[in-house]
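Of the protein chains in this complex, all but one are displayed in their positions.
Residue numbering begins at 1 within each chain, and the chains themselves are lettered A and B in the order written.
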Amino acid sequence: MRIPPAARRRLRRFAPLLGLVLLVLAGCAENYPQTTLAPKGDFARAVDTLFRSTVWWAAGVFVLVEGALVYAIFRYRQRPGGPEPSQFHGNALLEVIWTIIPATILVFIAIPTVRTIFRTAEPPAGDPLVIEVIGHQWWWEFRYPQFNITTASEMYVPVGRPVDLRMRTADVLHSFWIPQLAAKRDVFYGRDNRLWFTAEEAGVFSGQCAEFCGIQHGRMAHRVIATAPADFDTWVAQMSAASAPVPVFEGDSLALAGQALFAARACLGCHALRAVDPPPGQVGPNLANIGARLTIAAGSLPNTDANLARWLRNPQEYKQGVLMPNLGLSEEDIRALVAYLRTQRVAPVPPPLVATP
Amino acid sequence: MANAAVEQPHPRSDAHASATGVWSWITTVDHKRIGILYGVTAFFFFLLGGLEALLMRWQLGAPDNTFVSPDVYNQLFTMHGTTMIFLGVMPLSAMFFNFMIPLQIGARDVAFPRLNAFSYWVFLLGGLLLNSSFLLNAAPNAGWFGYANLTSKQFSPGLNVDFWVIGLQILGVASLAAAINFFVTIVNLRCQGMRMMRMPMFVWMSFITQVLLLLAFPVITVALILLMVDRFFGTSFFMPAGGGDPVLWQHLFWIFGHPEVYILILPAFGIISEILPVFSRKPLFGYAAMVFSGALIAFLGFGVWSHHMFATGMGPVADTVFGLATMLIAIPTGVKIFNWLGTVWGGSLRLKTPMYFALGFIAMFIIGGLSGIMHSVPPADLQQTDTYFVVAHFHYVLFGGSVLALLGGAYYWFPKMFGRVLGDGLGKLHFWLTFIGMNLTFFPMHFLGLNGMPRRVYTYPEGLGFELWNRIETLGSLVLGASFLVFIYNIIRSRHNIAPADPWEGATLEWSIPSPPQEFNFPALPTVYSRDPLWEQRRTHGTAPEPTRVSGEGIHLPNPSFWPIVTALGIAVFFVGFLLGVKLWVILAGGAITALGIFSWAFEPAG
Partner (left out) sequence: MSHDSAHAIPIETSTGLDSRKLAIWTFIGSECLFFASLISVYMVYKGKSLVGPFPHQPWTSPTGQEFEPILQIPLVTTGTALLLFSSFFVVMALAGAQRGDRRALLGWLGATIFCGMFFVGMQVYEFYHFVHEGLGYTTNLFGSTFYTLTGFHGTHVTIGLIWLLTIWILALRGKLPPEKSLNLEIAALYWHFVDVVWIVIFPVVYLMR
């Protein structure tokens, strides 16, 4: 079949598009820390495999059908003085063919789909790490019932061991999403949704809430920090020892001032500073180990002194609508509090992981 | 009454055809005028929705941007969705239902002209009410599908969600009334010889759409009622603390919501099926298959609603059932696309502007359909749902689908509606700006979604790799904005291009009467013997002469009426009473005005 040059040019236009798709599929994870295309967990990998197969089918159908369309446009352009085209009304055989072929393709998609649905619906075998995930407006709380540890925004998990998430919300619907490890699941009130995965390698994995939950849905992020099992055990041990706030070194007057301020301004009313047995019903994230965390403000700001100061200066400025009010702190107060919060470190992040945001 | 010597002709002869003035428009019951009212109003709302989108895109053009506050952004994205669906695409389709269905079936008007007017006025009032919320900085802000329990009084204490609930209830009344009207019109007012399987495809798709409206809107009406009483009276239908379940909202909403998307696309399918044959100079390929696939899509469309809920954890069985059902819909949809290809194949393609939009529709809808199939795989959807991937999907099917088809229909039917042909050169410029703009805006969203950008976020940080694509999309949205300026300019520029009755050598009845039609449509109701009556006529009798305008004496038309707008006002007042905080006297006043309107309507002297 003779393809006119214009059509060839048009068809060639689609090729780079396809190339682009494939490039993205290669999944440059360093550039896209939250990508779904570079799975590092078993659940995400199963999903990704399935997804890639649909992309190939879709690409094939796309090329064939769009190609036919573009071809037809050029081939059947009206030629001046041309005859009236043949007035055919249909073709029953064609109808059957182009019903059966798509149906067959769909069967090829459906079979692995159903297999994957049921395979991933099996709860993890062996000795999974159970973590309770509780969504709040606009941060995530993580509890480790097996260790009696509570933390927020940054979830530590060991590489190679199944993690069993039991998830719910404390207020409105949210959705817990870790693209590289475990896809997403919505969270509801009063009943647990479950999600399980096994991290395949160490790393800091970003995620965000994926169900619109109010004014600050856009800044409700979290990190899953997968570490070598030994490092994880260390983290557990360190957090389990945090049954009280870290005491301040006597000579550190600034931090001492901050400690006094933390009590005087009733920060403890919303934020606990111990990971073990914190008071129940806290409306703010648990701040045990805040000094060593990678991020603050629900995973949306790097944990630097400047950012901590910015947050304390006026949380509403950065995250309008958040439950923490503007406390009207003076710059001196802010410096003291930042110094104090920096002393609250019980479990530093393992060095190889610090560099990643 | 004048004396016999100067007896007026029948009150509704041609003298009324030139009735002008605001009052004649307020009391009109002429389907053509009502169609124009729908079109102008909907186009205005569509531009408003577009402005909302441009503001959103500007905010997202840079990371950590502060162009709008998060609260304003949330109002923008909620109103963009709500406006485009309920005040844009649906009433633009209604413009064509109104103007074209009676013409295409050879009727003088719809079955219930006053009910038709009533639907329009209710729509206008609902749209105005919904948008008046902006004046209070309290526009709806919980998303266009308003998930519980974010929409509860506890978590959305302001008026925003109240406006949303009340506005949609009012719009639902308009849709239901119109659906009854067009259903009966299509079933009962077809001219002689027009069996169901001889109707134009636009009429068929519109017919199926009316059935969807009739069956789907009551469900959202119930959902909105339950949300309303939760908010106004303190019940716990969706409140976990009182034993309610927010997931019930999702089920009720999507049982409506999925058929709703077919309500949005089926008329578009119908328009494409009108344009392609005319501009390919051969009949639609596979007429019967097109009818049955449309009906099958609508039927199956009621069985897939939980594919919007794959992330809620319904369990593997439910996921499987809904996943497979969703895949199933791809089959009749594919049948349609292939039949359109079959229509074009072997034809003699006149590449005028309507045809550009129709072909562009096919190209874009295929992309939207393919991403839809990706979504139908529940485990994969667990990554894609609630991200920019699904935003890409539905914009391809809604913009690349419905909007391109509506634009094609606009270019195609503008001559008939307004007696002017839109410029073809400007039309093609419009098309290319639209095509390039929409692909620039929406294609990168596939990448953003797969690379981890959730939807409905008012900003994003640096370092996640979202900047480049967002910037491109913002640029694309500006191109889209420009395309609409070109369209408006084309309309203004073309006001002197007088159109003949049949500028395109069409096949269907609307092309047999003058452009624009006279008030009574046909001097004598036609009889048809085929699906393409005008082509049939041309084959047997040669090209018909340009139809002349006649006096229309002796043709009986319904009188204009004031009661539809009164009744519509009553309904609006009734609902506003709730919005004001359940003010009983306002509610009762609204009820009284409605009752007055209905009774006066019922006892109005026959025309």
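The criterion applied here is as follows: a contact is a pair of C-beta atoms (placed from the backbone, for glycine too) under 8 Å apart; a residue touches a chain by one contact, two chains touch by 3 or more.
Here the structure is a predicted model, which means the values were calculated and not measured.
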*Considering the entire complex, write down the shown chains that touch the omitted one.*
B
*Residue, one of B:Tyr120, B:Tyr147 or B:Phe183, that touches the chain absent here*: B:Phe183
*Which of B:Phe77, B:Trp121, B:Trp204 or B:Phe217 touches the chain that is not shown?*
B:Phe217
*asked:* Out of B:Ile36, B:Ala139 or B:Leu226, which residue would touch the omitted chain in the full complex?
replied: B:Leu226
_Take the complete complex as the reference. Which residues in subunit B touch the chain that isn't displayed?_
107-109, 111-115, 176, 179-181, 183-184, 187-190, 194, 214-219, 221-223, 225-226, 229, 233-237, 242-245, 248, 252, 255, 555-558, 599, 602, 604-607
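Just so it is clear, only the chains that are shown with their structure count from here on.
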*Rounded Å distance, subunit A centre to subunit B centre (Cα mean)*: 35
*asked:* Considering only the defined contacts, which subunit A positions touch subunit B in the complex?
replied: 24, 31-37, 44, 46-48, 50-51, 54-55, 57-58, 61-62, 65-66, 68-69, 72-73, 76-79, 82-91, 94-95, 98-99, 102-103, 106, 109-110, 113-114, 116-118, 120-121, 137, 171-173, 175, 177, 179, 183-186, 188-190, 193-194, 206, 208-219, 300, 320-321, 357
*Contacting residues of subunit B [partner subunit A, same complex]*: 69-71, 73-74, 141-143, 147-150, 155, 240, 246-247, 280-289, 311-313, 315-316, 319-320, 323-324, 327-328, 330-331, 334-335, 337-339, 341-342, 344-351, 359, 362-363, 366-367, 370-371, 373-374, 377-380, 382-387, 447, 450-461, 463-465
